[in-house]
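For this view, one protein chain was removed and the others were kept in their places.
On to subunit A.
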Amino acid sequence: MLHSATLPPKPPSGLPPLPPGWTEHKAPTGHLYYYNNETKQSTYARPIAQHAFTPQRNPPPIPYHPPSFSGASPGGPYGGNFNPQHQGFPGGHRQGFAGGQHRGRGGHRGGNNFQDRRRHEEDRPKHRYDIPGCKPWVLVKTKLGRRFVHNKDTNESFWKFPGDVMKGVVEFDRVEREKRERRERGEPSEDEDEKMAEVDEFALAATAICAPEKQLRDEMAEDSSEYEEVEVTDDEDENEANPSKRQRTEEPAEGQPIDFTEDDIAYQLAAMGEEYGLDPGEYGNGPEEEWEEGAEGLPLTEEDSKALFRDLLDDYHISPFSTWEKIIEEGHIIEDGRYTVLSSMKLRKECWDEWARDKIQSLKEQREKQEKKDPRIPYMAFLQKHATPKLFWPEFRRKYKKEPEMKDMKLSDKDREKLYREHINRLKLPQATLKSDLTALLKSQPLSVLNRSTSLVALPPALLTDLRFISLQPSTRNPLIETYISTLPPAPDDAAVSAEDDVEMAKKRAERERREKALARREKRVQEEKRRQKRDLEVGKGRLREEEMELQQAMRVGKDGLKSQLGYLEDDNRRASDVGDDQDGSE
């Protein structure tokens, strides 16, 4: 990427030069197109010069500049050990790492830097190894067998290993070689620490990024020749003859440690088993035993799962008056993990029905406890604001017929009219009378509803629905009420009811926490189970592959009979040991 920005773009080598006046551009989609400045023509088809001239004209810089590396400090990834031969790739695959870590963005960002990756379209990270002793650094092996180091913390990648990492890599190589030798001898190795899952994810991210530019390859292939050289770092162990020709489906041949043989998988299984603290005999024996063994911790009983589901319904503030179909259609609860604690839709629906019934009952009780909201309160406030002696009732009604207070069906039209007329009549009275009326009203209120702690915004409804209350303007009324309230004694005390409620609430909370813990345990176990199944599958596949290979070998018996086969096997062995020697030599 750096490279393409600094070097002047060259005309692609494989294609004939453009005729004069034509320029090459890249569409945002990545397609190349050609534009003639003089005739204002543009075309996807490459125009070809009529006469054989070749003044090496440079097409203008590509207008579409891939932005993906603008954020990376130019000196950063390559730093002091900038190696002009090897540039491009680690940077390009940093995108791969980014994709692996935040997958959401990976695809999008990956689409931008196809220019970089087209040089190594075949190459992509294949395996990642932790380097012992250099924590954030990982060693990444690509499909072509090349290796680079990547810092997980700083997101830096280098072809050339930095000094301190180099030691770690050397150490790593030594361990690897020992492991391989041991494997050849048929002994199990202990410290197999490849993490299959990680590698898978990693490769997956990389392929996801590589996929969209597939169709562009044809156009892009043109200047791939100048970056063709496959570099090899100094301590690269195996020099495969031509690794890019290797098929994915090919069986592991010639001692390449990259491919997973059945042995590898078996070792991983062993490692996994150790991780979970199992005996070697246990992990191969099918999942059922595991399940029962793990299930002794915090079991998820039927009531618990039901209660969890009810918690879920509570948490999402679902209306109990809604329909089940609608809730499912909305699908908010489906994403929650607690949705799956009940195994079938029928059970869920039953649980929902029960929950709704209970919820509605409790709602009803709550409402009974609450005092009924008087429909007159908003109407009174409305009257205070809008009623004038200038309007008769029919006029007033017509003028404000759109207002919700006037449309409210709880209050009949007759009542409304009556209140209006009385209010208008009262407005005509002198202020002194209104004031004395208000004090009389205030005095008539019992101490339990109106006392010193009453605030102006929470006055009792008996006060709010009285005409005497709204006859005075708020500006004169509020000070009056305030002074009256301040003269009142405090409320009679009866607030020792909530202690029992508190205890009950605490109990409920504890119960809920317990259930949630159980759910977490269960989920963990399911994950484990999934991983194990995957591993089993891979073992099975490995075995199948091996059998196929054996079969193929067996089929290869020609006229020479058994002897030739034996010879072939020997050949194999010799080659494997050769590779081992090579590695020794390279150290």
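The criterion applied here is as follows: a contact is a pair of C-beta atoms (placed from the backbone, for glycine too) under 8 Å apart; a residue touches a chain by one contact, two chains touch by 3 or more; residues count from 1.
Criterion: contacts and distances are computed from a predicted model.
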UniProt protein name of the chain not shown, from "Mitochondrial ATP synthase epsilon chain domain-containing protein", "Actin-like protein ARP6", "Flap endonuclease 1" or "Cell cycle control protein cwf14": "Cell cycle control protein cwf14"
Full-complex contact with the absent chain, from A:Lys385, A:Lys410 or A:Lys524: A:Lys410
Absent-chain contact - pick from A:Asp164, A:Asp314 or A:Asp353: A:Asp353
Of A:Pro47, A:Pro320, A:Pro378 or A:Pro460, the residue in touch with the unshown chain: A:Pro320
Touch list for subunit A against the chain that is not drawn: 319-323, 325-326, 353, 356-357, 360-361, 401, 407, 409-410, 413
